[in-house]
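Yeah, one chain of the complex is gone here, protein chain that is, but the others are all in their spots.
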Amino acid sequence: MTTSLAHAAAREAAARRYVKRRNLAIRTGSIALLFLAWEIGGMFTPRIFLAPFHDTVLAFWKLTKDGTLLTATANSLSVLLAGLAISVVFGALLGLLMGRYLRFNWMIGPYVNGLYATPTVALLPVLSLWLGLYAGPKIAIVVLLAIFPIIKNTYAGVITVGQELLEPAVSMRASEFQIARLVIAPAIIPFVMAGLRLSVGRGIVGLVVGEFFTAQTGLGGLLVRYASSFRTAEMFVPIIVLVAAGYGLTSLVVLLQQRLAPWKETERDQGL
Amino acid sequence: MTAIDDIALQAERARIRRTKIDRVLIVVCTFIGFLAVWEIAGRLSNPLFFAPVSDVVREFWLSLLDPRGRLLNGLVETLSVLVPGFVIASVLGVALGVLMGRSNLGFQILDPYVTIFYNTPRVALIPLLLLWIGVGDPLKIVIVILAAIFPVSVNTMVGIRDVSAQFTEPARSMNATESQLLRKVILPATFPYVVAGIKLGLGRALTTVIVAEFFVSVSGLGGILQATSSSYQMAKMFAPVIILAAMGVAIDGLLTYLERSVLRRYRS
Partner (left out) sequence: MTVPTVDAATPPKLAVENIQKTFFKSVKDDVVGIPVLNGVSLSVSQGEFVSVIGPSGCGKSTLLRIIDGLIQPEGGRVLVDGRIVSGPGSDRAVVFQYFGLYPWRSVLRNVEFGLELKGVPAKERQEIALENIAQVGLRGFENHYPHELSGGMRQRVGFARALSLDPQIILMDEPFSSVDEQTRELLQEQLLELWSATRKTILFITHSIDEAVYMANRVVVMGARPGRIVEEITVDLPHPRTSEVRALPRFGEIRAHAWEILKKGIRESAELNAAA
């Protein structure tokens, strides 16, 4: 009886291992195909259109060694992180005030909604006129793209902080300030983080556009420079770093989300 | 007893009425204040950097009245790539999403690509595509597709995977075929997700097409923005911004309405 059960379990485990390995093989094969096509395509295409994949790998190595890539990445990341930090602080604050004070919501809600729906990159030309050529317009455009998901999510969080969290505190005679600090602030953290998760991707778009069209610095600047001189092997290097930065930062936010609000995870597991 | 109820009811009615009036007053006053600050700041500042709202409105109105003017032409140019690009992206995106949601093989093959492209800032591909496709409408259409397809496909996939057994079990027990299950149960149940994906995708497409027009800078609303700002025509520069904001808000409002009316039926 028990041995047959053990057998069945072992069989099941083996089957699961097989499926896992097979899936991994398919995924690896699928992505390897892309690089293979890139390599072969690059060999038969004029270099001004596409260089073989191994040239990009070499370019990556060369740009890393001479420090170009590091400088550009540091430059871009500092703009991005500054923009995201400003967005989190002011986005959370505005969302909190909008959710808590109806009149404040009436005042600024229409503008927040309008700007969220507007392609705010359209403001870049005027921002670069106003804020000069340094980091100013870049940070501003990152904020203009990144802040709205945070405001909206925080607002939604404050609105959904239900009676279930407010009633006990009111019953124990919490003051308005205590409710804000001890109930609403911790309750909205997961919502702020969910907003930030959306903001990372939008912020990177803002960053790249800023680097394209104001002073050409950072990864976006490198990209434009290589593109305009047809250095196709080098051109992919900043693109790869940007994809990695987007993926890395988003994963970091998810990790932070799980650390700061472990209860949300369980709630999702239980389908609540 | 009825007297108390009646007084309370009157008080409640009055309270709701007051709230409504308050809301209108606050919204209108804030808007007037906003315009006033813009006007005064515009008059006080250097005309090379900022324009009062009255000038902006006048310029806007004049360019709307001129049927051969740049603004309307630009709008038509932008829409003529946005609409076809977006239709293609939606159809392909849903197909891709269904493939990934229903077939493990499809998922394993496509998922690495979707993960990469979902995390790629779309605008970073513009210089590359310029090189490959050259300046012109095909470039912009490809860019719109690249910007919009992934939100649609990812949402469709997630929606399909989330379809609850509450929906599929009755159909299965009534001997639905695989294709019936997909057409009659799974896709309708996934519809709200698809609408949400389309909303996200359209927003991204709009942003990306403007950036592409910044690059090419001869056509479309983005081109007008580039041209007017580099020649310091502040009042003219705000016209495309207003149109883009209106477009964004209109698209968003329409899809939000669709989302809500669909969701209402799905709740029950």
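Each chain gets a letter, A and B, in the order it is written, and its residues are counted from 1.
We take it that contacts are C-beta pairs under 8 Å (C-beta built on N, C-alpha and C of every residue); 3 or more make two chains touch, one makes a residue touch a chain.
If you're wondering where the values come from, they're calculated on a predicted model, not measured in any experiment.
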| item | value |
| --- | --- |
| Which residue of A:G132, A:P186 or A:G248 touches the chain not shown here | A:P186 |
| Contact residue for the chain not shown (choose from A:L97, A:L115 or A:L165) | A:L165 |
| Positions on chain A where the hidden chain makes contact | 164-165, 167-175, 178, 182-183, 186-187, 189, 261-263, 266-267 |
| On chain B, residues whose C-beta touches the chain left out of the figure | 1, 4-5, 8-9, 12-13, 16 |
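Keep in mind that, in the parts below, only the chains that are shown with their structure count from here on.
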| item | value |
| --- | --- |
| List of chain B residues in touch with chain A within their complex | 22-23, 26-27, 30-31, 34, 48-50, 104-105, 108-113, 115-116, 119-125, 127-128, 130-132, 203, 206-207, 210-211, 214-215, 221-222, 225-226, 228-230, 232, 234, 237, 240-241, 244-245, 248-249, 251-253 |
| Residue numbers on chain A that touch chain B, as the complex places them | 23, 26-27, 30-31, 34, 48-50, 103, 106-108, 110-111, 113-126, 128-130, 145, 201, 204-205, 207-209, 212-213, 220, 223-224, 227-228, 230, 232, 235, 238-239, 242-243, 246-247, 250 |
